[in-house]
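With one protein chain withheld, the remaining protein chains of the complex are depicted in position.
Chains: A, B and C, in written order; residue numbering restarts at 1 for each.
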Amino acid sequence: MTEMNMAQALNDALDVALSADDRVVLLGEDIGVTGGVFRVTDGLHERYGPRVIDTPVAESGIVGAAFGMAIGGLRPVAEIQFLGFAYPAFDQIVSHVGRIRNRSNHRFTAPLVIRIPFGGGIGAAEHHSESSEAIFVHTPGIKVVAPATPADAKGLLLAAIIDSDPVVFLEPIRVYRAIKEEVPEGHYTVPIGEAKVVREGSDVTLVSYGAMLRDAGRAADALEADGVSVELIDLRTLSPMDHQTVVGSARKTGRVVAVVEGHRTASLASEIAAVVQEQALYSLLAPVERVTGWDTVVPLRRTEHHYIPNPDRIAAAARRTLAG
Amino acid sequence: MTEMNMAQALNDALDVALSADDRVVLLGEDIGVTGGVFRVTDGLHERYGPRVIDTPVAESGIVGAAFGMAIGGLRPVAEIQFLGFAYPAFDQIVSHVGRIRNRSNHRFTAPLVIRIPFGGGIGAAEHHSESSEAIFVHTPGIKVVAPATPADAKGLLLAAIIDSDPVVFLEPIRVYRAIKEEVPEGHYTVPIGEAKVVREGSDVTLVSYGAMLRDAGRAADALEADGVSVELIDLRTLSPMDHQTVVGSARKTGRVVAVVEGHRTASLASEIAAVVQEQALYSLLAPVERVTGWDTVVPLRRTEHHYIPNPDRIAAAARRTLAG
Amino acid sequence: MDMLRILDVDGSLIGESPVDLNEARRLFAAMVTARVYDRKGSALQRQGRFATYAQFEGQEAAQIGAVAALRPDDWLVGTYRDAAAMWMQGYPWDALLLGRMGDERGGAPPVGVNVLPPSITVGGHMIHAVGLAWAERMKGTDRIALTLFGDGATSEGDFHEAMNFAAVYTTPTVFLCQNNGWAISMSRAGQTASETIAQKADAYGMPGVLVDGNDLFAVLTATRKAVRRARAGEGPTLVEALTYRIGPHTTSDDAGRYRSDDDIADWRKKDPIERLRAHLRSAGAWDEAWERETEEAASAEIEAAVSRAEALEPFAAEGMFDRMYAKPTGALEAQRRLQQGDAS
Partner (left out) sequence: MDMLRILDVDGSLIGESPVDLNEARRLFAAMVTARVYDRKGSALQRQGRFATYAQFEGQEAAQIGAVAALRPDDWLVGTYRDAAAMWMQGYPWDALLLGRMGDERGGAPPVGVNVLPPSITVGGHMIHAVGLAWAERMKGTDRIALTLFGDGATSEGDFHEAMNFAAVYTTPTVFLCQNNGWAISMSRAGQTASETIAQKADAYGMPGVLVDGNDLFAVLTATRKAVRRARAGEGPTLVEALTYRIGPHTTSDDAGRYRSDDDIADWRKKDPIERLRAHLRSAGAWDEAWERETEEAASAEIEAAVSRAEALEPFAAEGMFDRMYAKPTGALEAQRRLQQGDAS
């Protein structure tokens, strides 16, 4: 066990994977010599040389080449520098990465990982604050993972790398260096597809993931201080979503707040609401509340905070469910 | 009034727009000399010459150029040949088309229309049966329209062309030649953002759009035959969604079935369920049912029918709400 | 830019043949066989037994000539129009037929046949051949990857990224463009303002060559050189095979809307099969009975495959849930139950 932040834990996961399996190769913009703009790949180029590849500025090329490599028997881990730069690669992801297994009835498969920093809150330039995970979750044939803590990040990334299917691995930018925790050494996995009940409670369920989980936790603290018992769920895997854990909790508490940073309409919060009312309508004591980013471009630095959900908004929504 | 199918009605709308306003230009693959693969632009190149432009095979280029033209004061109507070929243009749509107004605080705007045939059911090759409208609906700064009938198609397309904001205009392939109806002559508009109550009823509400509307109508016929009173809503505009009409009907009937052809998770059916439970939970007599395509690639011709919702599936879902 | 031609339009040898007569006969037979398939494809579509079909008539030399330069274990990554090439590299008729009938098993050639299912989207597949070639090099094999694409595909951004990656990383990839004059209704001249496709290679510091695509010997010679170069670790090559799409874009297309019959007639005179036939005949290596036998054998073989493909039970209603992941996810299992509930 070592104390690590998420960037370090991810670096460690990549190190473990590269050293364990020759088929693992990393490719992306600025991931090699300079170690990635968030330093997640720091030192790996020195250690693994030609298996850590700096690429031209061409996201479709990165994903398309990684896809070919995966079919060819490698285990590529591609990095897209920010989620806002993944759209040029969207066609490769939707039309090829998520489809080759079906297209070839399992004859060809593409076990690749696409690592992408996502989310805002750091006052960055336009396009650097995206939370468009919903469009990847809507895409068949890929899995979508979004860790919220260093230890989960490492275990999920290692699970993604050995998964037989393609995984879009979303890394919450705001969390990279924000929290430290004990991270197990060596190889271990956190199962893809399983949510985690971060804290148990009986009055209201908060469902979140990625960077928003911390804010949901802060809201939970505030609510607990007022005597509200909060169950907090970290989805961890966004696709496939762990309905059982979410619905089970909804049945227990009767009140659900889904917290996502992405745009509201057709978001994961909508999906959570749809699933909960579908499977637990008669347990619901209040409508499922959606606390989300708005259906607007994420504002720039000066007013970004009006976009991103914060503990107050989350707690207010929880209180609305309790008032109902 | 003339009897027209949807392809003819759209052709008529483009003709009206081109003749009324010199700023209207059409561009896309095979839309000129050959009149489009669905013949929607038939005859327009002869009539309007250089304002109906055949392009190289480059979707990002088509949308990006149309975007520049729109900023430059034209009213471009771009065509993407099938929704499955829109993904190479996704970056242009998300990163630029939907953002320039916000980015420039209204100084620059992009009033363009992107026409895209969508949906399956014709036994086409892979990529020709997409219903990924949810990802466009999730994208801020654009409007998304999907007509279900010839007269609406014409009026909505004319409304889209004069709209000050960009519109993704989805044309249901299966409907192009399937139905004929009286279509008013000359210029008229159907307002963007308004759903239509196609038939009124009191027991259950079916919400749909595009090609699925016909199947929802058939399900309604079957249900009515059994004495169930069905309210059928055609969303017509997918973004912004007309919550009021949907929620009003939900409050009245207490039972809602959302019918979409796209993949289930994070779909418009999820959005409808989320909104309905949010605003009408206490009126609901049963969970909102989602009848959707599955979270799989649309199967090829031999088994495609197992993917696309049909009247039986829709009626079964409605019956479940009535049993509840 | 000069165009390599070895067999003149009338079939006379004006350069060095890349093969002996026996091999030339084998390749001729392959072209004849491919054309039999192509004709059947159109017929099956008319009968409603095929979905839309994209004929390759006129492009047999480009496809058979290119693949003749490969080793059986090399990768081939082509398009909807490349059935001749795919078959030549080992993709069974059954799979080709199933694909066109609309069955996902059509995308699954036997293990050992390193041919991807045809790309239906235009442009996205070339970079896959770059990744495959790169993987082979990293694994230490000397396999190469050949990718086929059309003139229209060169306009997609993905062509550019694939060419650039291949050249930057000197991957063992051969890019073969079948410039057949059209991308649906768009002429080559309207597709790009460059005089040739081949010259685009220079933008990537890559060699580019132009060959007569209806001359099997020229295509084979140029591709073989490119393949050797790739296999030797010297990097990728772009080959432009200048040819012509004799048929419409697909069985759904009405080519009369945008091109004249005269063009087609001109190009029919340059038919690749006729050309090699003339050469073989003048070398005393052709007779009509042999060609007829070849056709008949091909026809019988393909008909048998059609029967097998049509007899194959379609996937079950729930089959799609099993094809998405190594193991269906919980979400898909739930949808499977929903589907079965709806059906019951």
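Following the convention adopted for this analysis, a residue touches a chain if its C-beta (ideal position, glycine included) is under 8 Å from a C-beta of that chain, and two chains touch if they have at least 3 such contacts.
Being a predicted model, the structure only gives us computed values, none of them experimental.
Across the entire complex, contacts from the unshown chain go to A, B, C.
Among C:Asn164, C:Thr221 or C:Thr237, only C:Asn164 touches the chain left out of the display.
For the chain missing from the display, the contacting residue among B:Asp42, B:Asp91 or B:Asp203 is B:Asp91, taking the whole complex into account. The chain not shown here touches chain B at positions 25, 50-51, 53, 55-56, 58, 60-61, 64-74, 76, 88, 91-92, 95-96, 100-109, 140-141, 143, 164-165, 193, 239-244. Of the residues in chain C, those that touch the hidden partner chain are 155-161, 164, 167-168, 170, 190-195, 199-200, 202-206. Of the residues in chain A, those that touch the hidden partner chain are 29-30, 32-35, 37, 54-61, 84-85, 88, 123-128, 264-265, 294-297, 299-304, 306-307, 312-313, 316-317.
Just so it is clear, only the chains that are shown with their structure count from here on.
In terms of the distance between Cα centroids, chain C is separated most widely from A.
Distance between chain A and chain C, defined via averaged C-alpha coordinates, is recorded as 40 Å. Each chain gets one centre point, the mean of its Cα atoms, and the points for chain A and chain B are 30 Å apart. Those residues of chain C in touch with two or more other chains are numbered 104, 121, 124, 157-158, 320, 323-324, 331-332.
Annotation for chain B: residues touching 2 or more other chains are 60, 84, 88, 126-127, 265, 295-297.
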